[in-house]
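Comments concern the structure below.
With one protein chain held back, the other chains of the complex are shown just where they sit.
Chain IDs A and B follow the sequence of writing; residue 1 opens each chain.
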Amino acid sequence: MSTTTTPVGAAPARTGRGPWRLVWDQLWAKGAARFGLVTVALLVLLAALAGPLSDLGGWSPEEFDKRAIDPYLGGLPIGDFGGVGTRHWLGVEPATGRDLFARVLHGGQVSLLIAFTATAVVVVTGTLTGIAAGYFGGRTDAVLSRLMDLTMSFPSLIFMISMMSVAKDVNRVVLMTLVIGLFGWPGIARVVRGQTLSLKHREYVEAAKVGGARSWRILSREILPNVSGPIIAYTTLLVPGMIATEAALSYLGVGVRPPTPSWGQMIAESISFYETDPTYFLIPTAFLFLAVLAFTLLGDALRDILDPRGGRS
Amino acid sequence: MAPLLEVEDLKVAFDTPRGTVRAVDGISFSVEAGRTLGLVGESGSGKSVTSLAVMGLHRGAAVTGSIRLHGQELNGLGEKELGTVRGRRAAMIFQDPLSSLHPFYTVGEQIAEHYRVHFKANRKAGRARAVEMLAEVGIPEPARRVDEYPHQFSGGMRQRVMIAMALACEPDLLIADEPTTALDVTVQAQILDLIARIQQERGLGVVMITHDLGVVARVAHEVLVMYGGRAAEQAPVDRLFAQPAHPYTRGLLDSLPRLDDTDDAPLRAIPGSPPSLIAPAPGCSFAPRCARTTAASAEEHARCLAERPVLGPLAPGHQAACHLPLVPEGVL
Partner (left out) sequence: MILYLGRRLLAAAGILLAVCAITFTIFYLLPSDPAVAACGKTCSPERVAEVKVAMGLDKPVWEQFATYLTGIFAGRDYGSGPSATHCGFPCLGYSYEYSLPVWNLLTDRLPVSVSLAVGASVLWLVLGLGAGVTSALRKGGATDRTLMVLSVGAASLPVYFTSIMLIWGVVRTAGLLPYPAYHAFTENPFTWASNLLLPWIALALLYAAMYARQSRNSMIEAMAEPYIRTARAKGLPPRTVTVKHGLRSGMTPILTIFGMDLGGLLAGAVITESIFGLPGVGRLFYDALVRSDQPVILGVTLLAAAFIVAANLLVDLLYAYVDPRVRY
């Protein structure tokens, strides 16, 4: 590896982008993390460019193609592997002939969008409550900790499903993001609270306090930067859970409503075709699997690097 | 009579992603029954690694050299054979008694469990032994406290429990790795006195690992000063304090606050930081921080930076690894 004579534990000579450069180097050095990183980048790119890429494929996600299906076979796609070919790159949906390439990309857009926003909601709420509980202590801590206990006592998946099912005329994507976010925050809040508690009495924080710095300044300048490592690792590990939850809700029919595609919703529609048209079932499943896998691998690696207590000694 | 413990040319190396760390690089010493060797150095000097290697407790490290207890070679023994030595003939106590004791088991259980293993004793005998040991280390009401858990003891009492545990099987050698660092000053003295008392009663050989020269002055007979994984100086304790030959030892002594200091005299710290153990410089590892190297002639300066000093005798029992030892006039 490196042949520099930097003593163990000493900060690298590079400053500024130094620490992040180091994280990147360590990340890239691990095969699994590299795979996760590349796959995540690829999936995000595919989802972000869903529109232009579908145009390239020649089909929009809601466009029917009656010529790609066989009406005498119950609307099954014409051709091998669910109609995979030059006309439809990943084949078509049975009965409608909608282009799977376009649909799986647009579905990814919806799935990832919901997962990312829900994660953002969770991280912001969790970090704020965690820091507040840890830093202010006393009554604030007691109330917030009770709230965390209470939230964790909710049967989250069942509760999410019931909330999604009783709510009728609302924006499904926004509601789903909020509902998923609502139950996720206590986990990260506890991590941040613990970290804040241990940082609170460090010399440099005490020094800032003695120096007359305001709470806000101490929180943003001294505490937040020092809990950011675990937060980033934890955030990455939250994403796969969010993707899976979105998929589960849409699979159960209480998430994204057709014709808007999402991976879970596509799997739900395709599951009855698993024998007659396996391609149709496998394509969204494979995307979902890859996304969850890649984020997990990346998150694991980041946690090992940024929060060594969580698994590596 | 052969010494109790003989360590010869001990080297311990770890592989890390950044390179091989030579934590201990050629250390030799011996301990006789009834004597105490002080192993001194700052953190990262290799003193704790040395003690772990003697007990075979290093993990994933390459250990070379010879470690003989009662003449029996320990280096290279498997976990199973080491099991008959550890706890039984050589015991160890650690710096932080709270985390070194298992939080889920009573102190009695922890004192007795290896006694039962080593002496094939039953539970009842084990328990009786635990009470006896607690009494010996000066814990009041041993018969009651034997059933309490480590978190119910104070810091000093916990270290007494550790000592009781270490001595339960009557070992010949006790390795104490910074046993008083985590304790209050008054409690420190009590623990050191306890170790000294038991040592006298039982004729224990003791290796006292510490960064605190005050501890060394109190309990050690011989002292080995380590720097960067190597021996810097070895001497009987009185000699070392009176006539330190290695500039590093001198620096350590100077950095102690003294009673005769005036109130506003600054503490004299050694400038610089410990050396790299991954890619050690070719010469003396202390040279970059050494005032004598800086002040030396160009030729001597170059020698310090290029040639590694080896331990050389200065007086009976007194050795230093230095090209420019501090020698009082009239000695040589």
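Everything that follows uses one rule, which is that a residue touches a chain if its C-beta (ideal position, glycine included) is under 8 Å from a C-beta of that chain, and two chains touch if they have at least 3 such contacts.
Owing to the predicted nature of the structure, the values given are computational and were not obtained by experimental measurement.
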Of B:T50, B:S100, B:Q159 or B:T249, the residue in touch with the unshown chain: B:S100
Of A:L37, A:I131, A:V205 or A:A244, the residue in touch with the unshown chain: A:A244
Contacts of chain B with the absent chain, listed as residue ranges: 52, 55, 57, 79-80, 82-88, 91-92, 94, 96, 99-104, 113-114, 117-118, 149, 151, 162, 165, 169
Touching residues on chain A - with respect to the absent chain: 32, 149-150, 152-159, 161-163, 165-170, 240, 244, 247-248, 251-254, 267, 271, 274-275, 281, 285, 288-289, 292-293, 296-297, 300, 309-313
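Everything that follows uses one rule, which is that only the chains that are shown with their structure count from here on.
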Distance from the mean Cα position of chain B to that of chain A, given in whole angstrom: 50
